[in-house]
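Worksheet: one structure, shown below.
== subunit A ==
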Amino acid sequence: MTAAAYNFAYLDEQTKRMIRRAILKAIAIPGYQVPFASREMPMPYGWGTGGVQVTASILGRDDVLKVIDQGSDDTTNAVSIRKFFQKTAGVATTTATAEATVIQTRHRIPETPLQAGQVLVYQVPIPEPLRFLEPRETETRKMHALAEYGLMHVKLYEDIARHGHIATTYAYPVMVAGRYLMDPSPTPKFDNPKMHRSAALQLFGAGREKRIYAVPPHTEVVSLDFEDHPFEVNRFEQPCALCGAEGVYLDEVVLDDRGGRMFVCSDTDHCETRQAAGHRGTMASPIAAGEGGRRAD
Partner candidate 1 sequence: MTAMLRLERVSKSFVMHLQDGKVLPVVSGVSLEVAAGECVVLGGPSGAGKSSILKMIYGNYRCDSGRILVRDRDETVDVASAEPRRIVRLRRTTLGYVSQFLRAIPRVSALDLVVAAARDQGVAADEAEARARGLLGQLNVPERLWSLPPATFSGGEQQRVNIARGFVGDHAVLLLDEPTASLDARNRAAVVDLIQTKKRRGVALIGIFHDEDVRDRVADRIVDVTAFAAAAAA
Partner candidate 2 sequence: MPTDEAPLLMARGVTKLYGHRIGCQDVTFDLHAGEVLAVVGESGSGKSTLLSVLSTRAEPSAGRIEYRMRDGVARDLFRLNEAERRLLLRTDWGFVHQDPREGLRMGISAGGNVGERLMAVGERHYGRIRETAIDWLGRVEIDESRIDDTPRAYSGGMRQRLQIARNLVTAPRLVFMDEPTGGLDVSVQARLLDLLRGLVADLGLAAIVVTHDLAVARLLSHRIMVMRHGRVIETGLTDQVLDDPREPYTQLLVASVLT
C-alpha cells in the first residue's frame, strides 16, 4: 500500500471533525476533560495515540511539525511519529522550536518560549489527576463538576509527610483558569510555569482513556501547593555541560562505568542552537560546534 492511499494525516475527515469538535469544547472549557471517540492508530497505546489523533486533526498542509520525546527530537518515539506524519500528510518537519507551527510532545515543553500561533500537543497517558486517590470515575467526575479538589492536596500532604517536601516532580497537578484541576501529563514540574499564560495553544490528547483537554493561550495555570510549602521548580546546580545554559532542564548522561557523568540540556534543539551561536559548556568539544554538535559522537 502506498502513502497516497491514506487520507491526509491518516484519519478520515469524519473522525477529524469529531475530534475537532472535542478540541473546540476543550478550549471553551479550559482544563475540562472532553470525552472523544478515540480511534485505533497504527501504533500501540502508550506511544502517543492521543497526541497523534489531535495532531492529525489540526494539521494543515502548510503546517511545520516538530515532535519531541523527553526534550529530544531524535528518540525512537519522536522519530517514528515525525515519519508517520511525513508519510501520511507530507507536511514539513523541523527540529527548531521557533520554526514549528505544531509541536507534539511527550514530556517537555521547549525551552524557547512559544509564540502566538503555535500549538503544543501533549501525549497524555493518564488524564485524570485524581485517579490514584479515587479510582471511581463516577466519583472523580463528580469531584470535577463540584470543584471538590481537597483530595489532591491530600496527595501533596502525603508527599510532605513522607519526604519533608512535595516530592511529586512530574505530572504535578495544576488548576486551570481557577476552575478545573488538570494533570499536565508526565511533564516535569520544571515546565509547569511555562504553561502559565503561554501565548501558544496547548492541547492534550489521551488515546487509551479517550479524553481531550486544552489550555487556551494566556490562561492561568497555577501549580497546587501549601502556604507553608510553596510550589518550587527543581534547580540544577550546574549549567549544561555542552552549551553552558542555566535555568534549563538538564538530563544526566552516564559517560562510563567509573561514575563519569555529565548534565546536558534535555531540549536538544535549544542546546544545538546555543552551541551554533557559540555558547560553550565545560565538556563541549571544540570541534562539536555548529550543526548536529551533539549527534557527532
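Heads up, the rule we're going with is that a residue touches a chain if its C-beta (ideal position, glycine included) is under 8 Å from a C-beta of that chain, and two chains touch if they have at least 3 such contacts; residues count from 1.
The candidates came about this way: all candidates are chains of the complex that A comes from, given by their letters.
Values in this document were obtained by computation on a predicted structure and should not be read as measured data.
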Using the contact rule from the top, which of the candidates 1 or 2 touches subunit A in this complex?
2
Going by the contact rule at the top, pick out the subunit A residues touching candidate 2 in the complex.
133, 142, 145-146, 148, 150-151, 153-154, 157-158, 160-162, 225-229
